[in-house]
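All protein chains but one are shown in place.
Entry: chain A
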Amino acid sequence: MPSIASLRLIDFRSYAALDAAFEPSVVALYGPNGAGKTNLLEAVSLLAPGRGLRQAGVGSLARVEDGMSQPAWGINAQLHSLEGDIDDPTRISIGQVPEHPRKRQLKIDGRPATGPELARRLSLLWLTPAQDRLFSGAASDRRKFIDRYALAFAPDHGTNASRFEKARTERNRLLSENVSDRLWYEAIEADLSNYGARVAQARMTTVTNLQIEVSARKTAFPQSLIGLDGNLENRFADGADLTTVAEDYRAQLASTRSIDLRAGRTLIGPHRTELHVTHAEKAMPAALCSTGEQKALLIGLILAQARAVHDKEPILLLDEVAAHLDAVRRAALAEELLDLGLQIFMTGTDQSLFSDFGARAQFFHVADGALANLDGMEE
């Protein structure tokens, strides 16, 4: 998969108009707080299906001038074309048009396209300060975290997860309205167990692959032990196959229907799964580690994921990562990232945070909605 050759932003967040060209290697963005570094990272993150690294709604992305949101905004990216003999780089356009104020528009090479088509062109991984509380925060955030990683191993994981959620919503509706039609339940539970088992299986595959990558390489970042605790995931861990797990879950749903009826919702399934991460060396749950160690564990995980899905050439977005690290780990991070050989966008408040990259990265100073590269040339 290609990397981003150039980016053009129009009326996006703090940028009225921006043109920037990027190398397919490490891109370091530095500048004061509020300069627009994360906005740029967010623009790149929107080139993957979903709501980007801030999880922002479509209405909040337009540039605001004199208290008024601009009616239209756009992100245009040209991708480095690595394959084929024809020099015709792909262009991705994401934005909003005044005619459809609540709809995000997506085009590939000028033609309307869908999220899955976009996912086939670009693969993105990101780490943001918002994830600093991942281990101590809500279990649902950890499930989201592993589900996002799972997309790289099982492309239909997103579809399966949303079908599972739809079936679960249906079943919960029946339960809360005290419906007692057995055949109706059975029809829904057939779907629920089928997709639930697939979701759990994809998560297990992900965690297994991730653990292999984590254990295979000793870095300056602490190794984690990654585990899933969930009814279905545990069955896979014991060696059961997809059909068995789905069948057993289906039987379980049927037998717990009366308990679920009293609760008014579905009590067992992959929607209750917990992701456990342990600091391997200290044998300490990640949630109990210091903030700095938690960050280091997270960096270890994203590096492992990048190696695990390396054939997809993911683009990494690392927001304010270097600032939390001591000098030794900062130097180690630079070497690890350069070793990946991927396109990596990083932000930091000060250029010195990236000194370990030396001449091996492309530097941009970000200020007042504009980018200037190292020798002060306006892009």
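Everything that follows uses one rule, which is that a contact is a pair of C-beta atoms (placed from the backbone, for glycine too) under 8 Å apart; a residue touches a chain by one contact, two chains touch by 3 or more; residues count from 1.
Methods note: contacts and distances are computed from a predicted model.
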item	value
Undisplayed chain, where the name is taken from the UniProt record, one of "NADH-quinone oxidoreductase subunit G", "Recombination protein RecR", "Lipid II isoglutaminyl synthase (glutamine-hydrolyzing) subunit MurT" or "Lactate utilization protein B"	"Recombination protein RecR"
Sole contact to the chain not displayed, among A:Pro2, A:Gly74 or A:Gly230	A:Gly74
Touching the absent chain when the full complex is considered, from A:Glu65, A:Asp109, A:Asp326 or A:Asp368	A:Asp109
Residues belonging to chain A that touch the chain removed from view	8, 10-11, 17, 70, 72-74, 76, 86, 88, 93-99, 105, 107, 109-110
